[in-house]
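Here is the structure we will look at, set down as structure tokens.
Heads up, one of the protein chains got dropped from this complex, but the rest are sitting where they should.
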Amino acid sequence: MNLTNIMANFYYVAAIIFFLIGLYIMLTHPNLIKKVIGMNIIDSSIFLFFVSVGYIEGGKSPIIENPSPLTEFVNPLPSGLMLTGIVVSVSITAFALALIIRIYQEYGTINVEEIVKIRSEEE
Amino acid sequence: MRYDNLNQIKDVLLRRIRPRIVIVLMLFWVLLTGEFSSGYLFVGFFLSLAITLFWGGFLLPPSPGKALFVHPALILTVFKYIYNFIIELVNASLGVTRIVLDPRLPIEAGFVEFDLELDKAINRVLLANTITLTPGTLSVFLAREHIVVHALTRESAVDVVDWGKQEYLEEFEEV
Amino acid sequence: MKKNIVAMIMLLIIGLGLMSVVGEMPTFGERRFFSEEEMYDRYLQQGPEETGSINIVSAIITDYRAFDTLGETTVLFATVAAIYGTLLAAINKDGDD
Amino acid sequence: MKFEDDIVNTVTRIILPFITLFGLYLIIHVHLSPGGGFSGGTVVGAGFVLFSLSFGISIQEKKLSHRTSALLESYGGLWYVLLGFVALFYGYNFLTNDPVFGLGQSGSLFSSGLVILVNIGLGVKVASTIITLFDSLGGEEL
Partner (left out) sequence: MIELFNFILLIILIIVVIVVAQIRDLLSAVILFTVFNLILSLLWQQMRAPDVAITEAALGAGVTAVLLVATISKTRRQER
């Protein structure tokens, strides 16, 4: 492991920290809405990782107004991919929230532990 | 029958086309694009017209009987209002600073309710936002000429009631 | 509480693994990253002539990778359909009872 | 979901046309500046959401019914596929841009055939998706 490299790449380290905290929220909190927020944080960490992969030191944003070979541009491919990813993540969030509303109508709670208890009493 | 229907459609269209809002939207469009060529202006005009037609009845109601785009007296009133507002702002900031720096914290927070004599909704909203912008007071609720203000001290509450009754806003009513 | 500690230990292991990957990655902000030099040059040099759009990101998502975006609109459509199904099923069931 | 508050109501009346114009600007100016069908459509849809929050869902229903927004949502996707089939008709690959649609002068408003056409369809589709999501998740009182 190269320690100076890790210090230089603090964007990736931040992305990993977001990923871990999001995973922690999803694992330990019994509330379903909190789990959805944790899932969104994990999504954001992936976006942060990809966009920082595409960054080039001293580059401009990829809008070519007057083309010349000297100007350096940021890599546009990760930006395009992450644009797709954001929309898909919002779709998944919306569907998860619809399921949560449905679960609340069925069980009267959105706490996973209480739902498990109700299910075990039913059987 | 058919002619009646057409006339009705014409009436609705004429009520919904709002030249002043279209002009303001065109200005916004020019600011956004930063271009002044004919193609851009045509597209902007088309979009502004379409938006005004679509949102028609839900925009600000037109004020009756004014030929000019902006009444000259309105500009003067706006400047006078801003001048008074700045004076009030400095006073209120000094008062709140004195309260915060005082180690005894002499706060008597409470709600004040009073009625406004303003007819137009936009003037009431202007007053409510001015109260919120002033440090120490906060407008909590506003409906139908009735306003509820949260004030930090008793003096500021009295000030707010005075400010609400003053004549600057009534000048806005007249213009 | 025991669950939290187990989760913490697991996350620590995952984090150490990911950190070791970061240690091997190229430095942030380098010009040539992975093996994508050809795509980068192609998009930035021939993008405006080939697509007519000077905003390269929108050129990528709606011209070079337009099929990808078509799939994405399908995802949006499927989401709306699934939400309607989930919530309308509840309303219909309530009506039957 | 309706607030009987004059402040929200009046500010909505002032700000609504600007939000809509900004969303349409993002959609139409896609090939020249940041933005595009996704973000512009979201902004237009957010304008509708603000409208229904301040005036009530029943008035929004009158302005744009569920049926209309569902139809717009479906036809936004169909418009995309149709544009792809145009190229197929001329003997090129699916969703070809260059010879089928005229590219025009790069950098002007009327250029880049397929990109802007696809983005208009995407904007309509995304806006109606946002409206439908809000209506079905938060709209009606249950």
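To keep things simple, chains are lettered A, B, C and D as they appear, and every chain counts its residues starting from 1.
Methods note: a contact is a pair of C-beta atoms (placed from the backbone, for glycine too) under 8 Å apart; a residue touches a chain by one contact, two chains touch by 3 or more.
Since the structure is predicted, the reported quantities are computational estimates derived from the model, not experimental observations.
Engineer: Using the definition of touch stated at the top, determine which of A:Ile64, A:Ile101 or A:Ile115 touches the missing chain.
Structural biologist: Considering all chains, including the one not shown, the answer is A:Ile101.
Engineer: For subunit D, enumerate the residues touching the unshown chain of the complex.
Structural biologist: Residues 26, 34-36, 38-39, 42-43, 45-46, 49, 130, 133-134, 137-138, 142 of subunit D touch the chain absent from view.
Engineer: On subunit A, what residues meet the omitted chain?
Structural biologist: 10-11, 14, 17-18, 21-22, 24-25, 29, 31, 33-34, 36-38, 40-41, 44, 47-48, 51-52, 54-55, 59-62, 74, 78-80, 82-83, 86-87, 89-90, 93-94, 97, 100-101, 104, 109-111
Throughout what follows, only the chains that are shown with their structure count from here on.
Engineer: Could you please state the distance in Å, as a whole number, between where the Cα atoms of subunit A are centred and where those of subunit B are centred?
Structural biologist: Using C-alpha averages as centres, the distance is 40 Å.
Engineer: Per the centroid of Cα atoms for each chain, what is the distance between subunit B and subunit C, given in Å?
Structural biologist: The computed centroid separation for subunit B versus subunit C comes out at 43 Å.
Engineer: Using the average of all C-alpha atoms in each chain as its centre, how far is it in Å between subunit C and subunit D?
Structural biologist: Computed from C-alpha means, the inter-chain centre distance equals 21 Å.
Engineer: Quick check on subunit C: which residues sit in contact with 2+ other chains?
Structural biologist: 48, 54-55, 57, 61, 69, 76, 79, 83, 87, in rising order.
Engineer: At least two partner chains per residue is the criterion; list those residues in subunit D.
Structural biologist: Residues 32-34, 36, 107, 126, 133, 136-137 of subunit D touch two or more partner chains.
Engineer: Across the complex, what residues on subunit D touch subunit A?
Structural biologist: On the subunit D side, the touching residues are 32-34, 36, 38, 107, 126, 133, 136-137, 142.
Engineer: Note which residues of subunit B are touching subunit D in the complex, please.
Structural biologist: 21, 25, 28-29, 32-33, 35, 39-40, 43, 47-48, 51-52, 54-55, 58-60, 121-122, 124-125, 128-129, 139, 141-144
Engineer: Would you mind writing out the residues of subunit D in touch with subunit B in their complex?
Structural biologist: Against subunit B, subunit D makes touches at 4-7, 9-14, 16-18, 20-22, 24-25, 28-29, 51, 55, 108-110.
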